[in-house]
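What follows is a structure written as structure tokens; I'll ask about it next.
A single protein chain has been removed from this complex, and every other one stays in its place.
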Amino acid sequence: MHALLGQNGAGKTTLMNVLVGLVRPDAGRLELWGADLDLARWSPAQAVRAGIRMVHQRSALVPALSVPENLAFGDPRGGPWFRARRAREAARALAQRYGLEVPLDRPVEALAPGERQRAEILRALDRGARALILDEPTAVLTPGEAEALFASLRRLRDAGRAVVFISHKLAEVEAIADRVSVLRAGRCVASRPAQGLSAAELGRLMLGDVALPEAAAARAPAAPPGSPRLELVGLSAPGGDEASRLRAIDLAVGEGEIVAVIGIDGNGQRELEEVLAGVRRPSAGGVRVRGEPVAVSPRALRRAGVAHLSGDRESAGLVPGMSLAENFALKGSYDDRRFFRRGRFDLAAARAAVAGAIARFAIVPDDPDLDCAALSGGNAQKLAVARELDGDPPVLVAANPTRGLDVASARFVHEQLRQRAAAGAAVLLISSDLDEAQALASRLVALVRGSLRAVPPGSDRSAIGALLVGAPA
Amino acid sequence: MTRALASALAGLACVAAAIALLGDAPGPALRALVAGSLVGTAAWTATLLKTAPLLLSGLGVALCFRCGVWNIGAEGQLLAGALAATALATRGPADAPAWLLAPAALAAGACGGALFGAAAGWLRAWRGVSEVISTILLNFVAIHCVALAVQGPLREAAGAYPQSDALPLAAQLPALGRVHAGVLLALAVAVAVHALLFRGAPGFRMRAVGLSPRAARFAGISPERTGALALALGGALAGLAGACEVAGVTRRLYEGLSPGYGYTAIAVALLGRLHPLALVPAALFFGALEAGAGAMQREAGVPAEAAKVVQAVVILISTALAAGPLALRRPRAAEGAR
Partner (left out) sequence: MSEALVEATLRLAAPLLLAALGELWAERAGVVNIGIEGTMLWGAFAGFAVAVATGSAAAGVAAAGLAGAAVGALFALFAVWRGADQIVVGTAVNLLALGGTALAARALWSGAPPAAPRVGPVFDAGTLPLAGALLRQTGFAWAGLALALASGLALRATRAGLRLRAVGESARAADAEGVPVAATRALAVVLGSALAGIAGSALVLSLSDSFSEGMSAGRGFIALAIVIFGRWRASGVLAASLFFGAATALQFRLQARGGAIPYPVFLMLPYLLTLAVLALASGRARAPGDLGRAYRREAT
């Protein structure tokens, strides 16, 4: 059981992608069970044949097919015919053998994230994987499901398979790894048995000379929130599937308050973000800003003073192919008279405005005409922050704003959120990262299957975990 | 630039090969092609006359492609414009002065094309119908509408042939020799479209939608509405091309008016990398090709349709040489910076 550790952007996923043939390396050797392999001609098909299977972060199942179909289509065994009933039986038997329950009759896209994860692992095991690679497997699992997963993995290890386990969570590594390798900025800085390694030392290896993450940062005292700035009233909205449909959500965020909506991805977070960004129409209820109801559309929400940050570039409203200046002006194309007057777009004004932002936030590279697709994740997010916070909006909605960012950039974003709250803005943070939520928020609420459940203050992690699973309060 | 040249040369080489394959001598054919398009006043006149409609409809296509909308309907939009212009000019007030009637006919043409474009735009935005299919189907509808018109309501007074009356002099475009004002108009429109795309708010939104519909949506821009607008504008440009054709070249409406300008316009747009100013030389290239093809048919007996072979090869090589699918993004400065 080998843990591959490193922070976001260190190269863990890339390295594993090389191993399964999805990325061609520039140089290097691969030695597999004693044999030297030519990486230049390594391909996914060969990796599969060699028994190396990877369970990716992004689902590699075909969404429109069911689990038995997904198990069957890549299977080199089996004749020219696909017998649905037989495939279903085989899938059921496999699931029972490994204790990984999954619905077998629905297309994968209709499955909850935890079920999808299990289906992925099932498929990897079905092919007789000799080496199983798991990329951040517990990202979408509840603590209970993670425990069950670890148990399955231990069984596999005891049966003689090799398991590589990519993570950035020190606690998990401590729990199950036999050996640990640490990647930092594309280099392997350590590779040794896990026994005896402390969390502090692992953290140091992972982060290098940068100070430890802000887990110990002082949490803002829970000052009584000011008058409600952002209110969700009886908000219901259609969802991608049954689990993520929003059901009659009531939430109020006051002046100066940071409220974090926590939960496991797939329970409605995306839908909630999209409603607050104005691109998903609610089926019932509405949004109020400063007591006034606001139409759920991007322009109306922006006019009402709601800013939106996102961990996903497109949801953040950054258009690849347009320059920094154009992206800075993007959201105001209908009503921002600084950049758009009488049907004309004033590029010079946009350039000037973004130059100021570039200087203030130290965005690199600093050319206002540069294609924004050339920016790194951290710098792109800085641009988005600069744009959204322009004009001191009274309400800030941030959905997984530090996803995929390096530690320095993440810290920058957190600092911005704290500052805005201190200045009186109402901040709603939607995050699947419990550490981030606990570090920033004065109040936590859990989004479970589309409904909000209050998190009693002072709950410990296992209590929160139980809540996230949907255990009765 | 090199990509454009490579594509153009490849096209010419292929057609030469095709001609040879079919038993003719490619040499004289290609000589006639070049002479008929670039040598002498008559050749240049023919070239410029072919360039005008290609440039205008090419701009319409490029505008739509920039918005992520696959407008394959420039041919039908052009014909609709020709129809509308003829209807206004021949059935409108007969004694209107030239300064009123000619522009009015052009405006009517733009409206006619816009109508066909908007129809596809509406179907796309509100019924989710792929604009690829709808614009192609509307091409056929437009062809038959023209036939309907010239066999019926717009038929010439003499009733001898299925064609309209000659356009009144007041509706015809002023000309220098045979080169009509539409050529200059097309150039001006190219500049205007450039300004719209890079310095205009609607153009800004169209570019955003074309590059990332999802990001644009989050920015408050509706991809559906913007796409519909693009189709309407693109249709208007192609309609304008049709109006210029009837008002400047053919002087009347009849079936088979367009030798496929609307389809060639796609090749023009792609060769010019969807950049309005680059479309001018691209349109010139294809205009010369069309003019030369006519000469090639007259003098070397090779059918003018050979030009379509060149267009096809140009499109194929042009997109194959692009880094992956039609790459609108540049790694360095974004295009709007120029």
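A and B are the chain letters, set down in written order, and residue numbers restart from 1 in every chain.
Basically, a residue touches a chain if its C-beta (ideal position, glycine included) is under 8 Å from a C-beta of that chain, and two chains touch if they have at least 3 such contacts.
If you're wondering where the values come from, they're calculated on a predicted model, not measured in any experiment.
Determine which one of B:37, B:134, B:212 or B:226 touches the chain that has been left out.
Reading the full complex, the residue touching the unseen chain is B:134.
Tell me, which residues in subunit B touch the chain that this view leaves out?
Residue positions of subunit B that touch the missing chain: 18-19, 22-24, 70, 72, 123, 127-130, 132-134, 136-138, 140-141, 144-145, 147-148, 151-152, 260, 263, 266-267, 270, 302-303, 305-313, 315-316, 319-320, 322, 324-326.
Which parts of subunit A face the unshown chain closely enough to count as touching?
13-14, 17, 20, 22-23, 43-45, 47-49, 54, 56-65, 69-70, 72-74, 76, 78-84
One rule holds in what follows: only the chains that are shown with their structure count from here on.
Using Cα averages as centroids, what's the distance between subunit A and subunit B in whole Å?
47
With touch defined as at the start, can you tell me which subunit B residues reach subunit A in the complex?
Contacts found on subunit B: 198-205, 207-208, 211-212, 214-221, 328-337.
Along subunit A, where are the residues that touch subunit B in the complex?
Residues 277-279, 297-299, 302, 308, 310, 313-323, 326, 330-331, 333-334, 340, 343-345, 347, 367, 369-374 of subunit A touch subunit B in their complex.
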